[in-house]
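Here's the structure, in structure tokens; my notes come after.
Complex shown without one protein chain; remaining protein chains in place.
So that you can tell them apart, the chains are marked A and B in the order they are listed, and the count of residues begins at 1 in each.
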Amino acid sequence: MIPRRYGMVIDLDLCTGCGACMIACAAENNVPPPQPRATDRTGITPMRVQPVSNGATGADRREAFIPLLCMQCQHETPCVSVCPQQAVEVDRATGIVTQMPQRCLGCRYCMAACPYHARYFNWWDPQWPPGMEKTLNPGVAVRMRGVVEKCNLCHARLHAAEDKAAAEKKAAIDPADYVPACVESCPTQAITFGDLANAGSAVAQASRSRESFRLLEKLGSEPKVYYRSERAWVRELAERPARAPEVKRG
Amino acid sequence: MLRASLASAIGLSTALAAGWIVFPRVLYQRQSQPVEFRHQTHAAKSGTAQCTACHVLREDGEFAGLPSIESCAGCHAEPMGTTKAEATLVADFVKPHREMPWLVYSRQPANVRFSHAIHVRRAGLECKECHAGRGESDALGPYRQNRISGYSVSLLTMSQCESCHRDRHVEAGCLGCHE
Partner (left out) sequence: MNPTRRDLLAWSGGAIAGLILTPVPWKLLGDSAKWTQNWPWIPQPARGPVEVKQTACALCAKGCGIRVRMAAGAPVGLAGAATHPVSDGALCPLAFGAHQLNWHPQRLRQVLHRGHPASWQDAVAAFRKAVAEGPVAVVDGRPGRAASAVLEAFAKQHGSYHAVATREEQSLAPYAEWSGVPTAALGYDFANVSTLVSFGAPLLDGWGTPGSFARRWSRRQVRLIQIEPELSRTAACAWRWVAIRPGSDAALAAGIARTMPLEAAAQQSGLTPDAIEELTRTIVAEGPVLAMSADAQPAVAALNLALGGSVVQRREYAAPRVPLAGSHRGILIDSTVPWEYEPQASGEVFRFAAWSGGGSHADWLLPAPGFLEELTDVPSAPASAIATYALAAPLMKPGHPVSSAVEFVGASIEEAIRARCERISRDGAGRLYRPGEREPVALAGLKLEEELMAGAVWVDNPKNTKIVRCKLKNWPSEVGRSEARRSWTANWAPPVLPPLAAKLFQESNLRERPEGSLV
């Protein structure tokens, strides 16, 4: 069986910046509600939508929204190469960069190594208001403070799809059974998800289109998360040199 | 010199005895099941020797290892015999519709994903290959819990999973077995 390479193509022309994917991701992965002291630097947002603009003001201003998540780097994955605990690996069967928080010792070397700032540290023990633990998603282990976590492409949903396929005595999972929470939640269906190694799949075809690009491609880590936009100024953002990002505050 | 050797020999044997005999006894705490369930008797009485009669693999692939109180109530709505265990079952659990707080010998911690669907349906493993003996005897056996880690003594460790996977040449990365 050809190993799968799960990846995504996110259509930035369809992203309205609503934030549904951020909340659905947190709910699926048992991320607790923000601590009062948490900020955008210390919070846990495995999926995170970043507002960007073309820098103009007035009637010439244009804005867009970029969902950022673990890019699932395939080649010389930076976080894998630095982890002293081997707490993260690129799964051979699926291509998913799997972070095992229970093995992590919290050195945060991977957070420094990740070029996409897609990794988050549990600064505090997860806490929910009394009774709200009943709403935790079964199948996803709750982390404790002191470990790093990140997007695992909703591995609990992959497990459920595999269990279903095994129970039905099928060799491969039904793609419709494995849909990560962000993909499922998007009201404009901006995210196409699937197996990039399957050349005929929708996601593979979309990734090859002219308007598709990846962030920081020149680093050579072969991320499996693609973006596409018909707007040239949005595509050019991916090539911009590092400087203070355009933040839409207030 | 002789005295020192004698003292250290006594120390050595004390340590060996403490470590090999006393420590295992003390480390594990015995707990009893809410009711002494007899597998063999039930298999005989219900006319089926199949584990799957009560331990069901659901359609979506999830495994119902512990039968709900409804399946017990199917026969034990009223006490059928004279044992104390059955009386407790009916009075404390069936009538008030409470789930039995079974102590699960092989309960893995939350971060472990063990798929019965894959091991039973796809790999064709028999129940007794991992749960040897439990289904065939009338004595459930004591539940012994490690006082420090909180795990059951008969819990399958990661090295045991790994050795079986190695022997059968089945690869499973971290993703396959962990939540």
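As a convention for this text, contacts are C-beta pairs under 8 Å (C-beta built on N, C-alpha and C of every residue); 3 or more make two chains touch, one makes a residue touch a chain.
What you see is a predicted model; the values in this text were computed from it and never measured.
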item	value
Listed residues B:Arg58, B:Lys95 or B:Lys128, member touching the removed chain	B:Arg58
Those residues of chain B which, in the complete complex, touch the missing chain	3-5, 7-16, 18-20, 23, 27, 58, 62, 64, 109-110, 146, 148-151
Chain A, residues in touch with the chain not shown (by the definition above)	13-20, 22-24, 26-28, 30-31, 33-34, 38-40, 42-45, 48-51, 58-59, 61-65, 102, 125-126, 128-140, 142, 144, 181, 184-185, 187-190, 247-250
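One rule holds in what follows: only the chains that are shown with their structure count from here on.
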item	value
Centre distance in Å when chain A and chain B are each reduced to the mean of their C-alpha atoms	38
Interface residues, chain A side, partner chain B - complex	89, 91-94, 96, 98, 100-103, 139-142, 152, 155-156, 158-160, 162-169
Parts of chain B lying in touch with chain A, wherever the complex brings them together	57-62, 109-111, 113, 115, 117-118, 121-122, 171, 173-176, 178-179
